[in-house]
Each structure stands twice: as structure tokens, then as C-alpha cells.
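Complex shown without one protein chain; remaining protein chains in place.
Read from first to last, the chains carry the letters A, B and C; within each, the first residue is number 1.
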Amino acid sequence: MFSVKNRLSDAKLTGLKEVVIGDKSIPLSDVLVDLGNGALMPASQITEASPIDFPLRKAINVITKTAPLPEGKYKVKIEFKASPFGNLEIKVEDSIAKEDTNLVKIPRNDLDDYSEEAIKSRHKFIDEYVRKNVNPDFKGVNHITKYSFDPHLTQGNCEHFVGVAQVPMGIAGPLRINGEHAKGDFLIPLATAEGTLVASYNRGMKVLNMSGGVTCTVIGDAMQRAPVFCFENAREAREFHKWVQANFARIAEEAEATSSVAKLQYIDTYLSNKFAYMRFNYSTGDAAGQNMVGRATFAACSWILDAYTPGKIKNFYLESNFATDKKASQVNVMHTRGKRVVAECTIKRDVLIQIMRVEPEKLATHYHIANIGSILSGANNNGLHSANGITAMFIATGQDVANVSESSAGIMYAELTPEGDLYMSITIPSLIVATHGGGIKLATQNECLQMLGCTGRNTVNKFAEIVAGVVLAGEISLASAISSSDWVSSHEQYGRNR
Amino acid sequence: MFSVKNRLSDAKLTGLKEVVIGDKSIPLSDVLVDLGNGALMPASQITEASPIDFPLRKAINVITKTAPLPEGKYKVKIEFKASPFGNLEIKVEDSIAKEDTNLVKIPRNDLDDYSEEAIKSRHKFIDEYVRKNVNPDFKGVNHITKYSFDPHLTQGNCEHFVGVAQVPMGIAGPLRINGEHAKGDFLIPLATAEGTLVASYNRGMKVLNMSGGVTCTVIGDAMQRAPVFCFENAREAREFHKWVQANFARIAEEAEATSSVAKLQYIDTYLSNKFAYMRFNYSTGDAAGQNMVGRATFAACSWILDAYTPGKIKNFYLESNFATDKKASQVNVMHTRGKRVVAECTIKRDVLIQIMRVEPEKLATHYHIANIGSILSGANNNGLHSANGITAMFIATGQDVANVSESSAGIMYAELTPEGDLYMSITIPSLIVATHGGGIKLATQNECLQMLGCTGRNTVNKFAEIVAGVVLAGEISLASAISSSDWVSSHEQYGRNR
Amino acid sequence: MFSVKNRLSDAKLTGLKEVVIGDKSIPLSDVLVDLGNGALMPASQITEASPIDFPLRKAINVITKTAPLPEGKYKVKIEFKASPFGNLEIKVEDSIAKEDTNLVKIPRNDLDDYSEEAIKSRHKFIDEYVRKNVNPDFKGVNHITKYSFDPHLTQGNCEHFVGVAQVPMGIAGPLRINGEHAKGDFLIPLATAEGTLVASYNRGMKVLNMSGGVTCTVIGDAMQRAPVFCFENAREAREFHKWVQANFARIAEEAEATSSVAKLQYIDTYLSNKFAYMRFNYSTGDAAGQNMVGRATFAACSWILDAYTPGKIKNFYLESNFATDKKASQVNVMHTRGKRVVAECTIKRDVLIQIMRVEPEKLATHYHIANIGSILSGANNNGLHSANGITAMFIATGQDVANVSESSAGIMYAELTPEGDLYMSITIPSLIVATHGGGIKLATQNECLQMLGCTGRNTVNKFAEIVAGVVLAGEISLASAISSSDWVSSHEQYGRNR
Partner (left out) sequence: MFSVKNRLSDAKLTGLKEVVIGDKSIPLSDVLVDLGNGALMPASQITEASPIDFPLRKAINVITKTAPLPEGKYKVKIEFKASPFGNLEIKVEDSIAKEDTNLVKIPRNDLDDYSEEAIKSRHKFIDEYVRKNVNPDFKGVNHITKYSFDPHLTQGNCEHFVGVAQVPMGIAGPLRINGEHAKGDFLIPLATAEGTLVASYNRGMKVLNMSGGVTCTVIGDAMQRAPVFCFENAREAREFHKWVQANFARIAEEAEATSSVAKLQYIDTYLSNKFAYMRFNYSTGDAAGQNMVGRATFAACSWILDAYTPGKIKNFYLESNFATDKKASQVNVMHTRGKRVVAECTIKRDVLIQIMRVEPEKLATHYHIANIGSILSGANNNGLHSANGITAMFIATGQDVANVSESSAGIMYAELTPEGDLYMSITIPSLIVATHGGGIKLATQNECLQMLGCTGRNTVNKFAEIVAGVVLAGEISLASAISSSDWVSSHEQYGRNR
């Protein structure tokens, strides 16, 4: 069975002309076509008079009634006619290999893989497999098996579900946030195993509260997918770029047809060599949106591939490492990925001295010297440890924690005011957060979002503001500890487990 | 009460000469010294004849029997004599402010903050506070409160403990790893809420297994703390650098005295302007070691501050953003932070075509084009999504998940062999992992480490190799999906929750 | 004498109210205003009835008839009335110091500083000064004094003119260029003192010629000035950004009024903390345009400062290091500075083997391995040495050679074709070139531009294409040398002077 997918445009299949496997042509009478609705049609019945629909992105399965092929590699050629394209020919290389019967497989239940039975069978499998193959002293799974929710809730979140990691959670705050969306005093759930983290953030929150709270603002919002189109040469790539700009409205229409939420804001093109790297920028509502923009961009690109002068696009990949998903990057720092948020506060001199035992001048000097350290080391953050607070909140609230890669970037700025107070602010240029989709609906995670009042529509910016406020609290706390040099001590006192 | 800390070297306090608060000198008869053992000694009893010990890093509290000071700012001066230093004078600025009695405080239990009672009091606090101040519809905490272990276990991991985040866990594999430490087939626990992640990694593992397994090697190992010393000018900084190099053995001795594990390997100096940025590089056994090297470097620097020509060092901070902790950076990519690990495999052409439906050439071409994408976008990883697997394993096994910032860097290399197979490898230059300390002992996390046979001594490199192998599986899987362009579809099929 | 400059908008000065120097108010009868046309007007004559014009960017000098002030620092306050602004007050700090009469000054001739006499007097000064103060054996200037043109030609190019540096020039080529603007075979002038450079480029040109010539394309064009506007907080900065976008047409009008050539294409805003960094992107005709866009942006900003809600903009600098002039940067690599040019060629296998003694496979492999080297080292160019050819052409043709900083960035791409040939291309993302202004009119430089047919209107893209073609020749040549490992030898043979 072979599958032919239409990536060009709506068409009609008006005839199957030849199927060759290896060097053997299969008689058309032995070829059936699977229409996708369960019906099989003899290939010979497809004619110009009685064509079958072959819409864009539809795959048609071609089945040959041949004896099972021996193992080995095969070149397969399928020739067919499709209106309005005429004769088309597809050549692929395929191979048939014996399934290794010794292959160990994780137990699955095709009917309901999230049933208690299915999960238990995997527990049993783990226990036996690990004891036999990895660790004879393995005591078996006894804790990961303890969860307080219906495992079906994790369908769509986790395949081969076996239970949960229980990550300790503490709370800090309340933190006073003067946002446009988050207004008021919030208790902050932090899931972490890092001793002193909660205490340290809590201390920073006290300083912020005593200085009137932290002002938080979302200043940018965009989620990306970045396909690349390959051409004969640079000139063709440049012409293509112009065409895409000229056809933006139509492209956006195709992209947005895939979702009620995604809006294509603009496409940034980066031309290099014979390639056109295109960063599609979307707004995605309360979702983080990586999958949403993947689908939308795929649809947009399908249309482009169909609509652009045939033969010009030599190659195409839906992703080119320009997104840049799950990676820190300069483009994200410059141009935002997810939310671009700023948290800022003018910290009162007296508060800093009283609570943190450090003068603003020492903090400012450390900031300036650490700036040179950041530049020399090529760090993506001239602040201190925003990743700590972000990660703890991400785990607590069901965010995609792998996005700490992007979200850990930061741009710190500090200056003394004429009054001797300290203005501090941090820009998080690529904070990827959601209050819809992904892990948001999970039991403990949703509870934490409710704790922040961040469930329901139009809450994602509120959540982003809270995260930013928490981050600034952590920066003040650690910067003070470093500048007053009692930093190690504070770790010593709390972090007894290490 | 004021506190005087000795940051110079072992000494004896031979007299307290004057204590001035604001513009008022306190009669010595009204000054007491707290010896730290509960005993208070009148200041006048400290004399050259009867000195008191004042060892390095010891703090002595000075207590004045004055009427409570009114709110306000105060300059405090303490003059004392210490042998062998002679007369010393400390001036600080302090302020006294009314504690805001309206300040909301999270309930704590000073006797046992991890007792059921203490935790319950915080649950009640959360419920009431959130309903009143944040979210009137809050249903209260019902899931985070469900954990299967004695909460005292989290002492040293999490202050203000209120429960756990339950992160869904699936398993993938077994994955065949040909490491120097990890040898055999491992079941991989992955804690994630990202649909398709487990399935996608599992698919990549199949490809690796069918190609003979993945070869993993730890090629570097170092954990850093990076103090900065500030001087009058660049010349002084350069001379200091030479002195440090000359005194390395002694500095290492001081550093290593703080731990039975930490070994100071070498100090990298980066001179700039009038600053000497010094990156202390340690090996830290099975621990990730950030705190360990913090303590060790602090001790080393205390010695340096004491031993170097008095007056030359104008300023000093224990951290300069050169570590670079919790941040992606070029210095970590170049010079390792945590473990530097490589996973590599020559993937058989047939396997790739049969399992992934993609020819090696298409993958190789995508790699080359995505390389340009990475370079243009300034990404810290020319691979695709190593952070996904790393994060899921980090959460499952109690790693410091915030280190995904550093650990998400990657250097991918792919090439076609003359036989038409595909050599693929990824270097993870700053993978920060531990099998000792931090969250390792937590209930579910330890279970997962046992599943991998990574508990006990000398298991951290084994664990690092396993993580690297998993990462390569994920790279193959996603690279194939992009190159065969069915990537969006695979997300569609599984990730139904978004 | 003090100078008051109008940076707001066209106005009328309707009265001078008070001038205070130090703590002394100067009687208005002792104050004169210099109208800039040589005329002095008593301050008291300026009234609402008889105002004087005070246009935007005009400076008015205020002269006080006081006894010479003793040396020292003075605070100066000037109060005046201007329509339509009302009362304005300017406070500055100034100081008066004795001119050091021992100060050595380079001889100048105020009437004609490019006269033979003026230049000779500087020659004499050099000879005497150097012999006395620096190098008693100095033989005097005998060669820099030899130039073949009227030194007045360098007016606007070089102050304190004393002669010329004579940089050796060789020629390479002809090189066949298949550009959109440069079509044909060009002889390339290269000014350099680096042995083997000319020979090496010449060898690469031969390879390109035998492969049909090099295809060159300008794919981007923009010159920038990047002011920064500072606000109370991030929210204000974001609102300002929206306002600027909304008022783009008017801003462009103001900018373009300063030049018949500069066109403001678009403004990229980068928001961070409380700052709005704005990268103004212009096209600048045949000029490199740094000064042109400086003037245009200054005018645009003057309008903005005037038009935006008063009091909102707290601070403003015309340049923020985002341009990024005379510096390599990621933003230039991504977003072009000057011309973005690609040179590409499919090099025939036989030609490479015959001329360069290296197989395409070895070159491709080196490219891939060197790519990892570039990524690890954080280089701004994954090619080999484009700066060599660029610099030699820049010196020869009167470009601003300091722009080698930006122009040395490069993005190389190489791939084997199915036929075994080698496609190679290099993108120069920030090539800053001109065929008008700057050093273009100088004697030898103009001769070289004529040699390339790049004088006169609309020749800058032609010149950019030629430079790119030359760069690719150099890449092929050095890449072949490295891959065939006879690289050192080729330096040995020619570079006998070192």
C-alpha cells in the first residue's frame, strides 16, 4: 500500500496509468484505490469520464494485490493523470523489513489507554522490566502512581501515561501588582525543589510591596512558525519575498481559516543565499499557540506552494530554526516570542536598606559591572536568575516548561533616581505563557491558575504580568544578597537538603 | 542591635572603643556583645588582656541598651580594636521603620513548618485569601494537597510548603544506550503536559535501537562560580590576575576545605577595563554543585581578600554574571557548565525510510538549511528541540528545572556516510544534572532515578548519558517529521487537548 | 557669551527677561543678543511688539557686557519669552578656565587650511615636534608629502591635512559578473599590503570564470540611524511606539525634507524597559548615507519631540547603539545595513580539481565542520575571510574603510549538486558602499571606480555586486587551499616580506 498526498491544489484524479515496484510493473487490474471512506475502487475504473475527487491535502492510498514482497529495498513509481495537471509521476524509495519480534514494547490499550487497567499494566511492566534489565533492587513504582484526578484528563497531554511527578509547591507573597490586567495582591504558587527559592522570592516581594508594588506591562505579543523556501538562486528568493508581501492578505486568510483564534499579524522575511526564511507572526489568544500557528502556517504554505509560479520553489520545510522554538535566540530577544513583558519598580532607598541591608548604590554598581560580565560571557540575560521564578510558576500552572529555554532571556535596567532610590526593571522578551490549552486543565495546575484568577477568557496577559512581577521580586532579592555579600549564607540557612 | 562580620581573617577582638548612633555616642557601659553562644558580655570587659575570639566569617552582635529609637534613618559607627589588625571602624547607614501591621503574612510554624498543622493552616489561608482578594469563585485547594509522602522530606527544598504540582508522566523506550557509564536498554520516564512529546521521543528511540543504539559520552565536566574583583585601573587588575595564577594551589586549598567533594580544577580570568572576572571551575561529584561551589568560592575569595596587598581590591562581588547561572550563554557553550555530553548514532538508511518515511538526504539538507536559520536568528542551538526531552526528564527526576536555561543549548552535526546512512550527533555543552542533593530524594523523583539505575554514588555521568541519548531520539523524530512534512499531522493526531 | 538653541519648533523671541550668572543677575541693559547676521541687538529692544525670529534649530548668542569672569564654575540661568511657548528658562552649568598657554597646537590656517603653505607649516611642525618629543632619529616626512592631486580636493574629507598614505595596489581578474547591474568582465583594483592576497583572489576568479562567472544580486538596502526615547515607564514607551506608527507619514515627510535623496522606508521599534529604541531605515541613493540619515532622523526627531504630548518624553538621544554603526551586530546580519548582497556560483567539479587540486566533497565537508567552529566561537561570519577582499576594494575605491566592521559579516552556504559540482554562495548582509560622497572623488579612488565603471548616477548596486563577486572568489580560493592543505605554502611563496 502506498499513499499519494496532494500538496498542490484541488484536483480530480482522472486515471492511474502505471504502478511499478522495483523493476516490476503491476497490472492495473491488480491495483485498487482506497477512497478514504472505506470503499476500494479498482484502478481501472478511474477515467476521465468518471474521475474521483482529489482535493488539496487529501491522501489517496494505492493498494496492490501482489504477493507479499520479500524484505529489501524497493523503488516505487506511480504514474497517474490528474486534472488540471495532466500526467504526474511519483518516485519514492521504500523498504520492507521484518519487524523484530524481540522488540520490547510498552503495553498499550487501543480502546482506552488511559483506563486504570492500561495504566496498571504499564506499572507492572515497569516493575518487571526495570528489575530484570536495569536495577535489580528497584522497589517498584509506588509514588508516581498516586494522583488525585481521572487520568483521562491527561489525554492529549501525555502518551503512555503511568502517573505523575509530584513537585513540591510553596507559596510566596502576596505580591502587589499594578498591571493593566493584573491589579491587586496575588498569592504566588511556586513548584520547586530548590531550597531558599520560595523564601528569596518572598523577600523580594516584600520590598516591592513596601515600594508601592510592581508595575507590569505587556508590550508585545507574537507567536511564530518559520518555514523556509528554497530557490534556484538569490534573485528568485527575492522575487518570491516580494510576491509574498503583495499577497499577504490572501495568505493571512488561508492561515486564519484553520483557527478561530489565530491572527496572522505580519511575516518577517530574512533572505540569505538562495533561501527565503519567513517568520510568520501570529496572535493566539489565551493559548501559547505553537501548534495553532503550526497548522495555520502549514495551510498558508500549502496555498503558497500551489499559487506560486510552478517549478520556482525547489524545496520547502515548515520549520527552519528561525521560530526559534525551545531555544534561546537573539531574534526572540529583539522581536518577541510569546509575550514581551516589563516589570518595573522604583525601590525606596529606606526599604532596601532596612529589608535587604544594602544601599542602592551598591546594587547599581553591581548591575553595571555584571553588565560587562554578561556582555563578555555572551549571556542572553543581563539580569540574575529570572529562570528560577519562571520555572517554578510554569510547573505550578501547567505551562510548557521546556519554554524556559526562550522565557529565560531577560533585559535588566537599573538606575539611581536623583532622590537616591533605585529604579529597577526587567524586560522578558519571550515569555511563553497560556491560560488555555496544553497543561492548563490539569488538576493541580488549574488550581494554581484559579489561585491567580487566571482561568477563563482573556486572562493570559494578566498571567504574563504576574509572572513578570514575580521575576522582578527575585531579581531584587538575589541582587541584594550578592551586593550585601550574604548570599551564600542565605542558601546555607534554608537549603539543608544538599 | 548591630552585627559585625569578620571577612578578613582569624582575629581576636581586643576592645570596643566607641559606638555612635546618629550623632549620639553610646556609653560603653550601655553596650553588650553577644558571643553567639547565648552569653552577653559587657563591652568594657573586652580588653587586650582578655580578648574574645573573632574568627573569619564570624559575626558578633553589638547590643545597645538605649531607649527604642524613633523611626528614621541612622548612621551607625562602631570603632573597635582587633588583633592583628589594630583599630577598625565600621560605618553603616540603617533605618528603622514601623512594621506595617496590615501586612498580610503567610502562616508559618516556627517549631515545625512542615507539620500537617502548619500546612493545613496555609491551605486555609490560601482559600480565604484568594476568595476574598483574587477570585471569589475559587473552589479551594483540593488537588495540590494530595501527596504521597511525608512533607518533611521537602525541608530544604521548598519553604511555605503547601503541597505538590502533579505533572503527568509517561514512559518511552526502552532506549539502547552505549555509554561508558550507561550500558543497556533503559525505560525513560518523561513528565510533561505536551501532547505527542512522549510518542515522538518513543518513535526516535525505535530508530536509534534499530541502528544499534545511541553512543553517549561525557566529554567535559565543570561547575562554576564567577566573582569579580575591582581595581583602581586595568594594570592593577592584570597584576592581580598574575598573583592569583601564582597562588592557585593555596586558593584551591581554601576552596576545597569547604567540601569533601568539590575540587577546584582551574580559574579562568577574563580581564576587562579595571575588572578581573574570574570563573572558578570545579568538579562536584554527583551533585549539580551550584551551592557547593558558591561556598567554596566564597571561602577562596575570603582568603584572597585577606592575603592580597591591602587596599588594592576596591570592590568585590561573589557573582559577576560570568557563571552564567540560569542563563544561556556563549561561554557555557564553549567552556561547559555541568556536563558536556555527546550522543551520536549512524542511522541506517533503511530504518529511516521504513520507520520515518524520509530519506537521509532530505534530513541532511534540512540540517544544512536550518543551520543558516540558526546562525541568522542567533539561536543557542542548531538542533531542533532538545529542551523538550531534557525538561520532561528533569521534572521526572528532581533536577533543578530552571537549569533548562543552560541545558537547552545544543550543537547538532549531521552528515551522510558514503553508504548513504546518516551520522547524527548532538553535543549538549551545559547539561546540569545531579543524582545527589536538591530534589533527588523526593518521592516520585527518586523512583524515576531508580527506574534508570541512577541512585547512589558515581551515577551522575550515567544519568547524563541517558539524557543525551533521549535528546538525540527526539531530534531524529522531529527532524524526520519536518523533512517528511507530516509534522503538523503528528501533533494533530495526539495532541487533542489543545 | 552663551548660546541658546531652539530645538522645539519655529518660534518668535518676544523678550529676554533675566540673565543670571552665578548668583548675580545681569542688568538687561548690559545684555546684547547676536542675531547671527553680524548685528548685535540690545536685549531690551526685544519685545512682544518687536519680536525677533527664532526658527527651529537656530541658535541665538546672548552676550553680557560684564567684566571678565575669574576662573571657576558658574551656574547660568537665562529666562526669556518665546511665542507660542510663553516663558522659558534655561539653566546650565559652565566653567571658565585659563587656556593652557603651553598647550601644543597643530598649525592651522583659518583662511585656507589646504593651501600649500598651511600644509608645509604642518610638515615642519611634525618634523620638529617628533624629533624633540618622540623620536630624535626621525628623518622627517618625505613620502606622505607626495600626492598627485590638489589638496583642496580633500576638504570635507580630512582635517589637518598633511599628505597621503600610499597603499600598494594590485589588480586581479578580469572577473565575470552576472549581476543585474554589473554585467561583464571586470578588472579588480585591490589596495593591500598583505602578500598573496591579490594572487589568491585572482586564482578564485579564474575558477569562477571557468564556471560561467559569478551571479550577484542585491537583495536588500537600508541605512539606519537609531534614536532612543526615554519615558516614565514601559507603558508610556509602548504608547509612544503606537503614536509613531500612526504618524509615520508625517515623520517621513520631516525626515525626507532634509535631503533630495533619502527616503524613510520604515521604522523598527524595539521596546525594552522604559525605552523605545527606534531604528529608522532609509534608502540613500548612491551614497552610503550615514550622515544623510543622521540629519534626516534628527529632523524627524525634532518634529516628534515637538509634536508628542509635552512632558512625556523624559530623555532623548539621537543614537542608541542600535544603528549599529562601525560595529558588527546580529541586527545588521538579520536586517541589513547598507546593501545585502549575494554572490553565488555552481563551481564545476573538473574546474575545482584542475585549478585548485581539491574535490568538491572535501570543500563541502570543510564547510560543514567550519560551520560548527563558527557557531562555537560566536563568529559573525561562517565563511573564511571576506574582510580581505572587501578591505582591499574599500581602500582602492574610497569607501569608508571603518565600515569593514559591519561589512565583514557573512553567511556562507555550500552544497554538492547531484552532478558532483559545488554550489557555493555568500550573503554579505551589511555591505556599506557608495559611489557618491565621502572619499569617492579623491584622485586615485575615483580612478579605480572608473576602472569598474562605477562613477555617476545609479552605480552603487553595480559596485555592490562587484564587491560580492570578488568576495566569493576569495572564499573559493582560501577554502580550496585549506581543504587541499597547501595553504601555508601559498603564503610562503609570495609573502616574502614578513
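Going forward, a residue touches a chain if its C-beta (ideal position, glycine included) is under 8 Å from a C-beta of that chain, and two chains touch if they have at least 3 such contacts.
Since we're looking at a predicted model, the values are computed, not measured.
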| item | value |
| --- | --- |
| Displayed chains contacting the withheld chain | A, B, C |
| Full-complex contact with the absent chain, from C:35, C:52, C:162 or C:416 | C:162 |
| Selected residue (touches chain absent from view) among A:216, A:252, A:342 or A:376 | A:376 |
| Residue of C:24, C:120 or C:326 in touch with the missing chain, whole complex considered | C:326 |
| Touching residues on chain B - with respect to the absent chain | 180, 215, 217, 219-220, 233-235, 237-238, 270-275, 330-331, 334, 340, 342, 344, 378, 411, 413, 425-427, 429 |
| On chain A, residues whose C-beta touches the chain left out of the figure | 330, 333-334, 365, 368, 371-372, 374-378, 382, 411, 413, 415 |
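As a working rule, only the chains that are shown with their structure count from here on.
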| item | value |
| --- | --- |
| Category of the chain touch graph - line, ring, star, complete, other | complete |
| Most distant chain from chain A, judged by the mean position of its C-alpha atoms | C |
| For chain A paired with chain B, centre-to-centre distance based on mean C-alpha positions, whole Å | 24 |
| Centroid distance [mean C-alpha coordinates] between chain C and chain A, Å | 41 |
| Separation of mean Cα positions, chain C and chain B [Å, integer] | 44 |
| Residue list for chain A, restricted to those that touch at least two other chains | 270, 272-273, 275, 330-331, 378 |
